[in-house]
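Apart from one protein chain that is not included, each protein chain of the complex appears where it belongs.
Let's turn to subunit A:
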Amino acid sequence: MVKAAGTFGRSGSHDYILLRASSIIIFLFTLFMVGFFAATADVTYENWSGLFANVWMKVFTLLTLTAVLIHGWIGIWQVLTDYVKASGVRAFIQFVFSVGLIVVWLTGLFVLWGA
């Protein structure tokens, strides 16, 4: 069996399940957001911050950001292992993307609960 330390899951099937599960969450969040903008004629600061004042919305958003973190991590690793053959360069690019994804997640956490 091929060993792969750079990816997120513990095995090929684990990666596969994580990718699909996270994509369902991202899809649902996108659907919700499209619905919100379609149903709200005039998006103001009040109704936007009102939406994110709900605990369920904070949880839903953080869940989606977690899904983006996992989906992005595995996806980038798959693309890099296809196209970047020099392992040092690949590790560096993976590092940059992984740190970026964690920064996005942490930023989301502080924005959602910081105010």
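As a working rule, contacts are C-beta pairs under 8 Å (C-beta built on N, C-alpha and C of every residue); 3 or more make two chains touch, one makes a residue touch a chain; residues count from 1.
Rule of thumb we're sticking to: contacts and distances are computed from a predicted model.
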With one chain of the assembly withheld, which option in "Sugar phosphate isomerase/epimerase", "Lactate utilization protein C", "Succinate dehydrogenase iron-sulfur subunit" or "Cytochrome c domain-containing protein" matches that chain's UniProt protein name? "Succinate dehydrogenase iron-sulfur subunit"
Can you tell me which of A:Gly12, A:Gly35, A:Gly50 or A:Gly100 touches the chain that was removed from the display? A:Gly12
Residues of subunit A in contact with the chain not shown: 1-4, 7, 9, 11-17, 78, 81-83
